[in-house]
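One chain of protein is taken out of this complex; the other chains stay put.
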Amino acid sequence: MDTLIGAAKPSHSAVSATSADLLRTEDLRVVFPTATGQARTVLRGIDLSVKPGEVLGLVGESGAGKTTLARSILGVPPAPGRIAGGRVIFEGRNILALSEKQLRLLRGRRLAMVVPNPRGELNPTVKIGDQIATMARVHLGLDRKAARDRAFEMLKAVQIPDPERRMNAYPHELSGGMAQRAVIAIALICDPAFVISDDATSGLDVTVQAQILDLMRKLTAEHGSAMLFITRDVGITAHFCDRVAVLYDGEIVEAASRNALFLSPAHPYTLLLLAAFSHNPALRLGWSVTAAAAAPAASDACIYADRCPLAQPICRAEKPPMAELAPGHVVRCHFPVRH
Amino acid sequence: MLTVEHLRKQFPIAGSRKVVSAINDVSFSIAPGETLGLVGESGSGKTTVGRIVVGLIEPTSGAVRFNLAGDAQGKARPPNGKVQLVFQEPAESLDPRMKIGSTIAEPLQALAVERTEWRRRVRDAMGLVRLNPALLDAYPAELSAGQQQRVGVARAMITEPELVVLDEPTSALDPTARAEIIDLLKRIQIERNTAYLFISHDLSTIRFISHRVAVMYLGMIVEQGDAAALFSRPQHPYSSGLLSSVLLPHPNLVMESPVSLKGEIPSPIDLPTGCFLASRCPFVIDRCRGEMPPAETVGPGHSVHCFRHNEVAATTPASKTFEAYVAEAERTLMRPARQPARFIPQP
Partner (left out) sequence: MRIARYLLHRLAFVLPQLLGIVLVSFFLVKSIPGDPAVLMLGPTATPDAIAGLRTQMGLDQPFYVQFILYVNHLLHGDLGTSWQTTRPVLDDLIQRFPATLELVTFSLILAIAVGMGLGVVSALNPKGWVGKLTDIYGLSAGALPDFWFALVLIFVFYTLAHWAPAPLGRLDIEVIAPAQVTGFMTIDTLLAGDMQAFRSAVSHLILPVLTLGLINAGPIMKMTQSSVEKMLASDAGGYEVLCGIPQNLVARHALRNALPSIVTIISVLYGYLIGGAVLVEIVFSWGGAGQYAVQGVLNSDIYPVLGFVLFSAIFSLIVYILVDLIYVLVDPRISH
């Protein structure tokens, strides 16, 4: 059994929290109001922790709440979402209790975000060089000239071809890969302690994706930044992350070191997700249910009970706790698979 | 069944005398019941090839020939309904105001099918893609992305085509929905002996669905051959580089390759003279910049456009990574025969 990288000591909290955590979410809950007046719960109490320099992968399918989690950590859940409870502890302070002004000083400075579809996220009417330099002016207090110099250094660091010209280019003049590099430059120019990458490579071609991943790994390692790497591509996390957490319908169902997660996955949903990549129908069908169970689940049932082939009556009656299966390997299941 | 020879397509650029050379001399063929995987990055021209095959775009030059069942001579245009297309974005390819049943029945309009037959054909098609018949009167917005793509497949299959062009049919889907569609397509192929032109940038999907693979780069097929052979020992530096960027969901299985591709695909407006990959290729020699390497046959049905394919093959270790992954997946992901024991955490 593989142990958790860098943290062999068992810990008290759900997803292995220790006092050395750089960032930790505790029971983070986000709800979306709906037209009927009833709030829809999008995040159901997320406990995550990331140590300095660590890369935590977060995999999940669309609708699982990945982007909501990423943005809620920065205190801005996507509209019309609302943080309904929990804490986000970053460098010892609860981010969610900070004033908007204090938060602003953290965002982009200590906590940076790499976004997908960068050509839509960059300001279309501001030159790339100015957008990068703005970060240095706003957060580092550099003057115009110094900020531009630093932006230029950053463009070189993200290996954008022909950086002199790209300084004065507008977002629509860049390819997807170049725009992604520019967004990485924006994220890293202030030397943040923590970087959230939200599906940052999803729109890219495979060869460009490989380059971007290499670049992100190299730069975050140089800066000593920790990272939350959110993706739906399980394959990336197997090679890129130290630990991996699986998100299903607003809940972390399993988290472990990448070796433990990929070599001895325990939660039935993790197994289904991995089987979907195996191109072996027999494996996938083994982890799917053909017909939904007739009995309605109790309100505190396991959220996966209806889709779970291993579900037993207790799964519909009682929500399983997040429990440590092996050191550093936690799973929220009454009947986890043991290898 | 389908033969494509020396296909070229150039798009004029508005307000300029230059042209976009989307396809530069593409030839391939597909046999009945076979899947040809067409793989390449965006801008490689793979979508344009698919559109030309189904007749949505006229090629600038070259020939597309169909030799369908009971037709020895071949035609440049297939009879109605014998060649179909499935689009990438299921949500965008379905009319949001049209019910699912009508959407699936749409291709029947072009065929001489009795209207009384339609309902039965639609139900058959829905059964084929395992769509609940209760969804007949649903609108696309009520369906999940995976179900929407099943509608797209049902619409293509209702005319019982002999060839289906699948243009990135799974890239907009989540992993589990993607796997369902792939399994569905494989099952339909076995049941109906349908041939597929499967266009994708996702190499591992291509690997598992294709019998043969054609690797496209900048409007050219740089390497073409049997899927297993090409994936275990690519001979073109670009194929090798593409393979090395595949990230299998297993931490210890890495695709090994001497090629890591730098930079991005060049503009198809000003095509380089010589080999198109020369600017990104670690195997480049002077000759590559001066002339285009011709197609060389390197094995049965395996051809490659590279002067140095021998060196590429020699430095690329014959890789059984995909096979190793399949075995590993079977070992770790097989559902246990017995229900696991209840887990009660120690306090």
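Think of it as A and B in the order they're written, each chain with its own count starting at 1.
One rule holds in what follows: contacts are C-beta pairs under 8 Å (C-beta built on N, C-alpha and C of every residue); 3 or more make two chains touch, one makes a residue touch a chain.
All values reported here derive from a predicted model rather than from experimental measurement.
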Chains on display which the left-out chain touches in the complete complex: A
Candidate in contact with the missing chain, chosen from A:Lys156, A:His172 or A:His339: A:His172
Candidate in contact with the missing chain, chosen from A:Arg87, A:Arg104 or A:Arg217: A:Arg104
Which of A:Glu91, A:Glu121, A:Asp191 or A:Asp306 contacts the chain that the document leaves out: A:Glu121
Contact footprint on chain A, counting only the chain that is left out: 71, 74, 76, 78-79, 103-109, 112-113, 115, 117, 120-126, 134-135, 138-139, 170, 172, 186
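Please note the rule applied: only the chains that are shown with their structure count from here on.
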Rounded Å distance between chain A and chain B, as computed from the means of their C-alpha atoms: 30
Touching residues (chain side chain A, partner chain B) in the complex: 61-62, 161, 175-178, 205-211, 232-240, 258-259, 262-265, 271-281, 283-284, 286-288, 309-310, 312, 314, 321, 323-325, 331, 333-339
Complex contact set, residues of chain B against chain A: 41-42, 145, 174-176, 178-180, 182-183, 186, 201-205, 207-209, 241-242, 244-252, 254, 260-265, 325-326, 329-330, 332-336, 339-343, 345
